[in-house]
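Of the protein chains in this complex, all but one are displayed in their positions.
We just call them A and B in the order they show up, numbering each chain from 1.
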Amino acid sequence: MSVLEANDLNVWFDLPHGGRLHAVQGVSFNVKEGERLGLVGESGCGKTTALLALMGLLPPSAEVAGSVTVNGEEILAGGEDAMRPHRWTDVAMVFQGAMNALNPVKTVGSQIEEPMKFHDTSSGAAAEKEAGDLLELVGLPASAATRYPHEFSGGMRQRAAIAMALACNPKVLLADEPTTALDVMVQAQILQLLLSLTRDLGLALVLVTHDLPLVTQVCERAIVMYAGRVAESGAVDTLFHDPRHPYTRLLFAATPDLSGERDVASIPGAPPRLDRPILGCPFEPRCDRAFDHCKVETPSLLEVGAAHRAACHLNDGSLERPSDREAAR
Amino acid sequence: MKSVEPALAEGTALVARPSSGGNEIVRVLKERRSALAGLVIVGFFVAMAVFGPALAPYSWTQQSGPVYAPPSSEHWLGTDDSGVDVLSEMLYGGRTSLIVGFAAAFVAMIVGGGIGVVAGYAGGGTDNALMRTTDYFLVIPDLVLMIVVATVFGPSLSHVILVIGLLLWTSTARIVRSQVKSIRERVYVRRARSLGASHRRIVAQHILPQVAPLLIATTVLTIAYAIFDESALAFLGVGVPGVSWGTMLERAFERTAMTQGAWWAFVPPGLAIGLVVIGCYLMGQAIEDALNPRLRVAHLSIKSWRFRTTPNVAEGDAS
Partner (left out) sequence: MHRADYVIKRLAFAIMTVFVAITVNFVLFHALPGNAVSGFIRAPHVSPSLRAALTHEFGLDRSLWQQYALYLRELVFHANLGVSFTDSQPVTSTLADKLQNTIPMVFVGTSLAILVGIVTGFLSAWRRSGVVDRVSTSSAIVFYALPTQFIGMVLILLFAKYLPTAGMRNEINNYFSSGSTWSNVKDIGLHMALPAATLALTLFGEYTLVVRSSMLETLGEDYVLTARAKGLPQRRIVIAHALRNAMLPIATLVALSLGFIVAGAILVEIVFSWPGIGQLVYSAVSNRDYPMLQGAFLILTLSVVFFNFIADLLYFKLDPRIAV
């Protein structure tokens, strides 16, 4: 049973000078208990927006449609006010670069206890003890509770942020680029922490990142997003060995440079603008296997294997392609 | 009137691209409505200062009507306590006030900009010494020092300009220094240094063009303070000799125009000063905003995102 399910999620942003940006277009996915799902794509593909939409953390310029359910209960449709009780208690989030995600003028401990008090899950001395326990769970000393964020290094702050995220025993943890801006050694530690938390606590994890090696290390399944849509989804191994969308293939095949970073921007071209409707497949201009039909019709997600889907006309056997014509001759 | 702007402007994030200063400003003025409004206002008064006195209907020193006559078709803004036409006084006085404002701001720009560049570029001991000096200057209440100096040295146009200019340079210096420091560390500057370019060349070719827009923005704001200060000095009796908006206000006060109901004797100069200050403020702020984009989305506000309940319409709604 899915612990978190997003169905046909759409997000539009009003632009300052008129017009709208369709940042997330019909995205659906789900996570089960203890499962780790990756959300990957270039910057601007809508993965962060989709993640924020799961918790309703969007600005007033946004309009949202679709459904988000936690253990079957719909949490998005009621708007900001209805969402509030579910935040942190059902779904919690760890942000990119905990530099500023923690309030600099409050102690770490008080920030961990804060949601406990306001969601009525604990208070007073009990809350203090729980905060201390959470800190130890993430590998920090309990005494860290009386310190201020600036007294910690980036990695330690991120751990504190994770401890804070667990304060109300959420079922799902969303992580938006949690290890960017941390150095490699620390990255590995944080990832290890997240792995053990999902195993030990049965926590479901949705990890947004542009870093592919990370996804292959940590996640079991992944969603590849492009231009606000899902390009392909499936088990990470399958995506790596049998990609059914040219974008996925190019992503995973991009040559790593000496520092081990894969530069996704090494695919030539740029993603399409999202403030106007797109005719046909959004990836077509950059695709190395595009054919005529790709310009005409937008591909929908097709089942291409066990729990493996891709939005690409190449998987559609009913379509005639130039290579088929050649093979037939 | 001291502003607390230095504290706000210091340490603000700076634009990373080495763009041409002039183009930036023109672009800002074209795009932002507030900047345009500011430009129009200031432009109007500058034109008035240049052409006004030639167009003045009457003398601005000789009596041309009854004392404290209200506005009429002969005297559009009425007459003052000596029967002098207020409109003519405004036109000529505007020239004086604006000259003081612009000249003083220019002095502040040269001194402040110079000190800022030297402090920012040289760094280390020079920087420290200059900044300490700036700090001391900042602490001294401008108005009082101006009064004291003007009293001791005697009032004259150049004295007033110098006194105002020499007290307003501090915020310019700080802002310029901040930016010079960050420009100095940029790749293309370091490259030039390693290629052996002389300091003078680097400053002239790389640093000054980059600093120029911000310097102009701060100077525009300084003009506003200078004009304000001129009126304050005039009110205290140590302003420029002759007619200026500041002296018009002072005379109206001395002759109790307010209690006599002769509003035309002081409302025009007061409003004029206010308008010029607003105009300068709008322009300066707009340029500064454009150079230091702080495009922050508020994460919390009274409004909230909307949920669409009707069935999803097709792609064609991206309009």
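Here is the rule we go by: a residue touches a chain if its C-beta (ideal position, glycine included) is under 8 Å from a C-beta of that chain, and two chains touch if they have at least 3 such contacts.
Only a predicted model underlies this, so the values are computations on that prediction, with no experimental measurement involved.
Undergrad: Could you tell me which of the visible chains the hidden chain touches?
TA: Listed by label, the shown chains it touches are A, B.
Undergrad: With the missing chain put back, one of B:Leu36, B:Val67, B:Leu145 or B:Leu162 would touch it. Which one?
TA: Touches the omitted chain: B:Leu145.
Undergrad: Would you indicate which residue among A:Gly18, A:Gly72, A:Pro104 or A:Gly317 is in contact with the undisplayed chain?
TA: A:Pro104
Undergrad: Which parts of subunit A face the unshown chain closely enough to count as touching?
TA: 55, 57, 83-89, 92-93, 95, 97, 99-105, 114-115, 118-119, 148, 150, 164
Undergrad: Residue by residue, what part of subunit B touches the chain that was omitted?
TA: These residues of subunit B touch the chain that is not shown: 1-4, 7-8, 135-136, 139-145, 147-149, 151-152, 224, 228, 231-232, 235-238, 246, 249, 252-253, 257-259, 261, 263, 266-267, 269-271, 273-275, 277-278, 281-282, 294, 296-302.
One rule holds in what follows: only the chains that are shown with their structure count from here on.
Undergrad: Just give me the whole-number Å value for how far the CA centre of subunit A lies from that of subunit B.
TA: Result: the chain centres lie 48 Å from each other.
Undergrad: Which residues, counting only subunit A, touch subunit B once they are in their complex?
TA: Those in contact with subunit B are residues 8, 10, 12, 19-22, 26, 56-66, 76-81, 274-278, 298.
Undergrad: In the complex of these two chains, what residues of subunit B are touching subunit A?
TA: 297-299, 301, 303-309, 312, 315-319
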